[in-house]
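Shown here: the complex without one of its protein chains, the others still in place.
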Amino acid sequence: MQGLPAIQDIVNLAAKIITSRTFLEIVVFPGFLNVFVGAALLTWLERKVIARVQLRIGPLYAGMWGILQPIADGIKLLFKEMIFPELADAKLLMVCALGLMMIAAAPVVAIPFGDGLVIANMDVGLIYVFAAISLFPTLILLIGWGSNSKYSFIGGLRSLFQQVAYEIPMWLSVLGIVMLTGTLNLTDIVRAQEKLWFVVPQILGFVVFFAAVLAELERIPFDLPEAESELVMGWMTELTGAAFMVGFLAMYTKLYVMSALITALFLGGWSGPSILPQPVWFLLKTFLVATVIVIIRGAFPRVRVDILLRTGWTRLLILAFANVFVTAMLIWLGFGWFWRV
Amino acid sequence: MEPLSSYIILSSALLGVGIYGLVSKRNAIRLLISVELIVNAANINFVAFARYSNPPILTGWNVVFYSIAAAAMEATVGLALILVAFRLNGTIDVRKLNRLRG
Amino acid sequence: MALDSWSLVAIFEIVVVITTFPLLVFGWVMSAKGRNPIRDAPFESGQTRLGEARLRYMMQYYPYLIMFVALDVVAMFLFTWGLVFASLPVAQDYLFLVFLIVLVVPLGYALYLSGRRESW
Partner (left out) sequence: MPDIAFLALSGLVIASAVFALEARELIYGAVGLGLSLIGIAGLFILLGAEYLAMFQIAVYVGAVVVLILFTIMLVERERGRIVEEEEPVRLGRAGIYVAGLVALAVAAAVILLAPVSPEAPEFYRAPLQELGRSMASSYSVALVILGLLIGATVVGGLTLVKIEQKEKTSGTAQ
């Protein structure tokens, strides 16, 4: 009879787990807390930047420059009543909101925030990120269907077609990078950019990828699924209270993750002068990209849905293939060694 | 590492579920789902056998690549057929799609 | 403790769930349960609900969906090619070119059809 383990032992074990590098990576820095706080900060950043673009001030009272506004919003939404329409499938909606958050946060696992500062350094990192992103249309369609409201349903359908149309150009625009580096490991891809960021040789791919990311994020000029003046809030119309909060946070998590992905793929990731540590460079670049995406929202009008889809399926696709061709030329002409890892 | 037979039992069970659906269901979309399940049972076997040969051979993976691609195409055409059947007959119950029976 | 990278993915997802799910449960538990036909009506800009919600459909974009399924597969195959591109003999690159050229006509047909509204 060994007896029950003493409380001391349990505390020791817990302390050991909590202070272990893996646990800290998963829960705090490149992991969950980073994503959560980053997404919350982005909601504040968006309101502030949009306000500046429109010559307003934006949130001001909660904390310095209103930086605590996301917390206030979160508490407000948490205590709001959850109303689901009469024929809606409330359980499906809640599960889908949870699934959205899971999928939106999933790519963070593979994105390196510093040299070696990555939760899982997997060989198929890039494809893993794309596979995770490709699950969004399914869930959004289910939310649009499950809420049984015309706005939600039309928003969900538009979102489906739009994300589906821009997924392929997004994948193919990255093919050039894969050809140059010969790997799908995101850490290796960032390491390959020590000499020259990929935004230079892959400028065409960068443009296509950026446009596709804007469309995947459903942001202006491609924000048809939730065009405020026509569809209220798109597929999120019937999400209320906590479910809305989770869905909304998932969309901003997606924005954060996609900005980080652009940084890692095209903008050299963590590389920068060594005055600042690597993760700081990475976060700076990420927030810069996010700010550009937000400013675009303040500056551009919305396009029409059929034009949007046709552009995605013709121009962007052709540009992506052109990028692949240019990269192939680059390698055939013998410049490929420059970015090999 | 589990023994190979556990994977085979799993894929046989999945095959059984798929065949059960094919035999007893009447809705065309459920039949399509059953077919997908059966294809996936075969895929599991391919990958498991490739992994458990010593040394592992890549043929299994290559075959599954083509198998998934072909299954995706099959689902596309199948769903198009279901749409046409629905448009012509107003139902996708396979027991009522008996116009060709004469 | 050398955990496999995919176990880390699983643990991360579990962390996401155990932090997000309580929020939903909290909202669900705290909200009022009474039903009221007016409150439960779906949002239609303040109007009363008109007809079924799952009625209209944008069928004219169906070709895009089929193109998506096709190009999804193609893109995945192209990634396997891109991985080994630099070390591949040129003759085998032509193979993938053939693979793509075969697809040009069908995809052009799909684009042509998606532009014609009266077909759908």
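We just call them A, B and C in the order they show up, numbering each chain from 1.
Heads up, the rule we're going with is that a residue touches a chain if its C-beta (ideal position, glycine included) is under 8 Å from a C-beta of that chain, and two chains touch if they have at least 3 such contacts.
This is a predicted model, so every value here is computed, not measured.
> Just to confirm, in the complete assembly, which displayed chains does the hidden chain contact?
When the entire complex is considered, the left-out chain reaches A, B, C.
> Of the residues in chain A, which ones touch the absent chain?
Here the touching residues of chain A are 122-124, 127-128, 130-131, 134-135, 137-138, 141-142, 145, 160, 164, 167, 182, 184.
> Kindly note down the residues of chain C that lie in touch with the hidden chain.
Residues touching the hidden chain, for chain C, are 4, 6-7, 10, 52, 54-60, 62-63, 65-70, 72-74, 76-77, 80-84, 87-88, 92, 95-96, 98-100, 102-103, 105-107, 109-110, 113, 118-120.
> I need the residue numbers on chain B that touch the omitted chain, in ascending order.
Within chain B, the residues touching the omitted chain are 1-10, 12-27, 29-30, 32-34, 36-37, 40, 43-45, 47-56, 58, 61-62, 64-66, 68-73, 75-77, 79-84, 86-87, 90, 92-93.
Assume only the chains that are shown with their structure count from here on.
> Between the chains shown, work out who touches whom and classify the graph as line, ring, star, complete or other.
line
> Taking CA centroids for every chain, report which one is farthest away from chain C.
Between chain C and every other chain, the largest centroid distance is to B.
> Chain A to chain B: how many Å between their CA centres?
A distance of 33 Å separates the two centres.
> Suppose each chain is reduced to the average of its Cα coordinates; what separation in Å results between chain B and chain C?
Spacing between the chain centres: roughly 21 Å.
> Roughly how many whole angstrom separate the Cα centroids of chain A and chain C?
Between these chains, centre-to-centre, one finds 15 Å.
> Where does chain A touch two or more other chains at once, residue-wise?
none
> Among the residues of chain C, pick out those that touch two or more other chains and give their numbers.
Touching at least two other chains: 72.
> For a test of understanding, state which residues of chain B touch chain C in their complex under the given definition.
Touch list, chain B to chain C: 65, 68-69, 72-73, 75-76, 80.
> Under the touch definition given earlier, write down the residues of chain C that touch chain B in their complex.
66, 69-70, 72-73, 77
> Taking the touch rule as given, give the residues of chain C at its contact with chain A in the complex, in rising order.
Interface residues on the chain C side: 1, 3, 5-6, 8-9, 11-13, 15-17, 19-21, 23-24, 26-28, 30-32, 37, 39-45, 53-58, 61, 64-65, 67-68, 71-72, 75-76, 78-79, 82-87, 90, 93, 100, 111, 114-115.
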